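Provided herewith is a single structure, encoded as structure tokens, for subsequent inquiry.
All protein chains of the complex are present and in place, except for one that has been dropped.
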Amino acid sequence: MSYNTFGHLFRVTTWGESHGPALGATVDGCPPGIEISEEFIQVFLDRRRPGQSKMTTQRQEPDRVRILSGVFEGRSTGTPIQLMIENTDQRSKDYGEIARQFRPGHADITYHQKYGIRDYRGGGRSSARETAARVAAGGVAQAVLKALVPELTITGYMVQMGEKHLDRSKFDAGEILNNPFFLPDASAVAEWTDYLSALRKGQNSVGAAVEVVATGCPVGLGAPIYAKMDSDLAAAMMTINAVKGVEIGEGMAAAALTGTENADEIVMGPNGPQYLSNHAGGILGGITTGQPIVVRFSVKPTSSILTPRRSINTAGEAVEVVTQGRHDPCVGIRAVPVAEAMMACVILDHLLMDRAQTGGQRGQIG
Amino acid sequence: MSYNTFGHLFRVTTWGESHGPALGATVDGCPPGIEISEEFIQVFLDRRRPGQSKMTTQRQEPDRVRILSGVFEGRSTGTPIQLMIENTDQRSKDYGEIARQFRPGHADITYHQKYGIRDYRGGGRSSARETAARVAAGGVAQAVLKALVPELTITGYMVQMGEKHLDRSKFDAGEILNNPFFLPDASAVAEWTDYLSALRKGQNSVGAAVEVVATGCPVGLGAPIYAKMDSDLAAAMMTINAVKGVEIGEGMAAAALTGTENADEIVMGPNGPQYLSNHAGGILGGITTGQPIVVRFSVKPTSSILTPRRSINTAGEAVEVVTQGRHDPCVGIRAVPVAEAMMACVILDHLLMDRAQTGGQRGQIG
Amino acid sequence: MSYNTFGHLFRVTTWGESHGPALGATVDGCPPGIEISEEFIQVFLDRRRPGQSKMTTQRQEPDRVRILSGVFEGRSTGTPIQLMIENTDQRSKDYGEIARQFRPGHADITYHQKYGIRDYRGGGRSSARETAARVAAGGVAQAVLKALVPELTITGYMVQMGEKHLDRSKFDAGEILNNPFFLPDASAVAEWTDYLSALRKGQNSVGAAVEVVATGCPVGLGAPIYAKMDSDLAAAMMTINAVKGVEIGEGMAAAALTGTENADEIVMGPNGPQYLSNHAGGILGGITTGQPIVVRFSVKPTSSILTPRRSINTAGEAVEVVTQGRHDPCVGIRAVPVAEAMMACVILDHLLMDRAQTGGQRGQIG
Partner (left out) sequence: MSYNTFGHLFRVTTWGESHGPALGATVDGCPPGIEISEEFIQVFLDRRRPGQSKMTTQRQEPDRVRILSGVFEGRSTGTPIQLMIENTDQRSKDYGEIARQFRPGHADITYHQKYGIRDYRGGGRSSARETAARVAAGGVAQAVLKALVPELTITGYMVQMGEKHLDRSKFDAGEILNNPFFLPDASAVAEWTDYLSALRKGQNSVGAAVEVVATGCPVGLGAPIYAKMDSDLAAAMMTINAVKGVEIGEGMAAAALTGTENADEIVMGPNGPQYLSNHAGGILGGITTGQPIVVRFSVKPTSSILTPRRSINTAGEAVEVVTQGRHDPCVGIRAVPVAEAMMACVILDHLLMDRAQTGGQRGQIG
């Protein structure tokens, strides 16, 4: 039982607040002998880093990760890996109002009620800044997966932002890292940019939906009944700030299908079973089929906005909340690399669990 | 780490296969001194029991629960509660084809590949029959919640079955237990009955969506970052057989909202903060607000259908699978009491976690 | 976190009270495809069974174990294995005094104070009868170890009973199962018998010390810092009723040694490193060396005795407690098979953990 640890065997404990001296992740259970470097992890952190465009917060953080333990002469030793990111852009300012007011739609009020105390500076522990630590830990997971399952790829991208939807007929994975939206369609970038700029100027924010796909995942990962791959993925995505829904494969649309439509028929291919469709999203009975794992999730709009909202303060008095400061107009954008990191952690975790119970052996077909 | 245990402090381990001698749940962490009886638990099991209408499988099981430990003179002792349900309707028959074939959309193939062995009788461990054990454990959770949080109610109901959607303007909670669909609208029951009968006669099955709502839940339950109430609820629902999507509050629809639309404004009421809307579904930052907790999830159509589907067998040969036997045309129906049980377990679990860390004390407002 | 579960990956949850309808163990995490039968497990249970001599309680229990789940056609399926032992010798009697009085040296009073309720019949949950469930679970662990590490042996025996000590110069492992004391010295059995008979007739009981040795354990099991093999073994033994001390290798005597005496020197043998002594008891830095693992523990005298002792009752009144009934004069004797079971569980657990993290690969020497 742990409040701030994620994972069964590859265990990531994140720590730190938005405006404290540092934040980071303690990674336990990493296999030994894996090549891991700060440079390798930094690539993932740089993707998530704010301040890169007007589409995300203007907070400037180099977000340099340091490895404090668990790696010796470039390889993991099997002992805990401590990843630390120092907070360098802690502006000294008066937090008076934020300290006493509760933003509607924000965790301010529930933290206050539960703990009786909260680090209100920049959202403290509930800030999206915590996800930097996850991305660093995800980098470690990616390094291990690269060594153990080199054919695995994990790719996240935006499929919706408010009224704008990805046109799947124009899907081009090669474009994802070429625009600030992680959008796999170059032709829509200008339109999405205008849409979000207008919202931002209108002192508003907007929701989003993100899809993450893993290809090349081995058959047989996942452990029924209560450590199902889909259950752990759903839990993982739902821990990301502002996420309100998670779907595997058909997701909520499965409610409208009939059994004949939904069944992914199977034929025998040269390398084993092949599926003629993937309504299941790569998971049956909580266990991976070898097909692409498809996860989608929604992110609610940023609750810190300039438009005044009715609320109360710690004294119980009515206030109008207007959140100044450097906030993403669409937090869903930066959720993309975070979701990739979470998926890397979950898949690695299940790979280790599977090695424990089955030794990685598979039942034969044919 | 456990494959078959659910919960942090109120821990439920289910065990048993569809056609073994018995199945059940081992419940650890139950507070002592709580009134618990087989009769109290049986009420919940009876709701889930198959064979009650043509809408669910015709398998006849009395599903009588026995308490084998942990309850003394009608009250819990704080030691593990063993709940056992004997399987009485184990028809002796030839399982030849099921033993060798893989049903499309079913866990047959992934269990075979992962474990190299599977109890194919009636689906074995992956049968929806496993959920009887959860409902029994949920009965224990309900008994504890009744004692500790008497104002709490947990109510599940169907909101969609294939093409049919609940008309929320006709919502009547009092009707839910009066029809085989757990449908809170008496006027739609005939139509839903005809729709499902036609599908069943057409040798087909259909998906569904279920909503579960908890009212009266205390403020402050849930533990950021990785034991958030919504994350644990999503994990819980996603462990239920055939579930493919989970939503909290606005769910996937949050992707389309703006920040001004989504913010649940707050005013001070006579008993503390009051929210003017509930887009959040009762949870902010992973912690309960005191508003109703609203969870929705989709259930894919039953994969065991009479319509032939292409598949392979254990020898890797192509086969046409036609699943004979007593199968629910819409497994989503019986997911309703299962989801209520899971929600009861999650809420109780978080109540105990909160007692551990904060002693149940709350930060004051006003 | 669990109160009644033992193990990290091979997880055993025992349940049941002394005089309830049944007790048992829920075993989760068992590798699939392992030959397991009730007969195989029964052998271990029969060793622990009471009523076999005057040296142990006269309670007559066949202690037949039933496998209710997780084994199909003679092999484990990777799903939870439920082991149930029905309590057949539940004498109907008046428990009046036991219900209200607290036996000195017994858990009666602490259970009462902690839980406010206790199943006083036969000691309820705190009865040594709970260890039958562990021995059954240990049988499952033994079956898995037999398949995965056939060269492993686990052997427990008595080394002390009150004033009597094993003469190690007469050690004969072949004699252990030939006498009611699990004593590896046939020549001392008569003397030990007389000694214990005299104590029993004197309405008294006596303590004991037990040693358990595992040979053939692979190198490299154990996980620093907080899942060390020795730490987990110490925890395991200390959970056995009445155990008050645990030693690894030199144990408490290590306090008297110098560094030159204690160092187990190493030479290179044909199959790898060889140690010239085994002060370490087969564990260095929490990790197995491949030498025999040597664990010793003490068991305090049975607290249920016929000699009157001063105590109080639930009303706080002074009473003289005389415990009638069928009690072992030396509970340490039956701790021998229990300790073997615990060691089997711990070693298997670490074998699975090691597979998870290292894949079972070993660093080479030479």
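Letters are used for the chains, namely A, B and C, taken in the order the chains are written, and counting of residues starts over at 1 for each.
One rule holds in what follows: a residue touches a chain if its C-beta (ideal position, glycine included) is under 8 Å from a C-beta of that chain, and two chains touch if they have at least 3 such contacts.
Values in this document were obtained by computation on a predicted structure and should not be read as measured data.
Only one residue in the set A:44, A:102 or A:115 touches the chain that does not appear here, and it is A:115.
Only one of C:14, C:77 or C:179 touches the chain withheld from this view, namely C:14. When you scan A:11, A:200 or A:244 for touch with the missing chain, the hit is A:11.
Counting the whole complex, the residues of chain B in touch with the unshown chain are 1, 9, 29-32, 78-79, 224, 352-353, 355-360. In the full complex, chain A makes contact with the omitted chain through residues 1-5, 8-9, 11, 13-17, 20-24, 26, 28-29, 32-33, 66, 68-70, 72, 75-82, 84, 114-119, 124-125.
Annotation for chain C: contacts to the undisplayed chain at residues 1-6, 8-9, 14, 102-107, 109-117, 125-126, 130, 160-163, 199, 204-209, 219-220, 222-228, 230-232, 234-239, 243-268, 273, 276, 279-281, 284-289, 296, 298-303, 305, 307, 309-312, 314-318, 332, 353-354, 357-358, 361-366.
Quick note on the criterion: only the chains that are shown with their structure count from here on.
Interface chain B/chain C: over half of the residue numbers present appear on both copies, so the contact uses mostly the same residues.
Chain centres here are Cα averages; for chain B and chain C they lie 38 Å apart. In chain C, the residues that reach two or more other chains under the touch definition are 1, 9, 29, 32, 78-79.
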